[in-house]
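Only one protein chain is missing from this complex, and each of the others stays in its spot.
Now for chain A:
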Amino acid sequence: MIRGLMLALAVLLAPSLASAETFVFTAIPDEDETRLQQRFQKVADYLSEELEVDVHFVPVKSYAAAVTAFRNNQVQLAWFGGFSGVQAREHVPGSRALAQGVEDAEFVTYFIAHESTGLKAGEGFSDAMRGMTFTFGSKGSTSGRLMPEYYLREHFGEPPEDTFSRVGFSGNHSRTASLVASGAYQLGALNYTVWENEVAAGNIDTDQVTVVWETPQYPDYQWTIRGDVDERFGDGFADRVQQALLDMNDPELLASFPRSGFIPASNEDYAVIREVGQELGLLD
């Protein structure tokens, strides 16, 4: 048994030499996790071809896990949300935002309500919402937590826990949609692209749920890369990754984000997200 254990340790601790030159990326699990691997495997294949290195996609269970993997240099590139990207770049000096989706430059959050609340489509925030139940998405989500909380505080002048009788965190956007659709929560806030995707796919009964308000625009999702990739994969590697992302125009690949294309992005584009994060006390 002791020999077995020693062997176990040796195997566990052995550095995986094979993966030394593999370029690994991840993505925040913002919607259907069962499809993450399928969605991003194609992207990995595409990048592998463009960059001529082994590219691996690794799925993670939470936004924080994506940030941690990036910070720990276990992944070098990530498809982050606005806020998780800010968190990641705070923790990894030298890292930079490479590209965002065309839609991400002017992203919005939808506030949705169950039909039983009596709230009408597009009627906006109102005192009728007080005392209802409300769900965010993931705790670390920009469109599902950060921005909706910011606007709720701005309108009601108090933390959401005081406005609503119950505040939950569904975990991801598609779950927010289904929880509000089932009436588990009366209200919810989510990423508008996920909502429109789910509606188009017929997963949501729009007689049961309606969009009552949408936030003003803000920047959201982006690709962020570590600053030390050039050392590891050769000069100009980060720029080549950026070019490969910008060149991605296969509708099948883009549909998995879902975005119509990618445009250049910079760290400064997300200054507003950083400020909101600090204002809400989520960033030191």
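Keep in mind that, in the parts below, a contact is a pair of C-beta atoms (placed from the backbone, for glycine too) under 8 Å apart; a residue touches a chain by one contact, two chains touch by 3 or more; residues count from 1.
Quick note on the criterion: contacts and distances are computed from a predicted model.
Q: Considering the UniProt annotation of the chain absent from this complex, which name among "NADH dehydrogenase subunit H", "ABC transporter permease", "phosphoenolpyruvate--glycerone phosphotransferase" or "Carrier domain-containing protein" applies?
A: This omitted chain is identified in its UniProt record as "ABC transporter permease".
Q: Among A:Gln100, A:Ser138 or A:Asn197, which residue is in contact with the omitted chain in the full complex?
A: Result: among the candidates, A:Ser138 touches the missing chain.
Q: Which residue from A:Ala44, A:Val60, A:Ala97 or A:Ile225 sits in contact with the chain not drawn here?
A: Hidden-chain contact among the options goes to A:Val60.
Q: Applying the definition given at the start, please give the residues of chain A touching the unseen chain.
A: Output for chain A: 1-5, 7-8, 11-13, 15-16, 19-20, 24, 32-34, 58, 60-65, 67-69, 71-75, 87, 91, 114, 116, 133, 138-140, 166, 168-169, 171-172, 174-175, 178, 182-185, 282-284.
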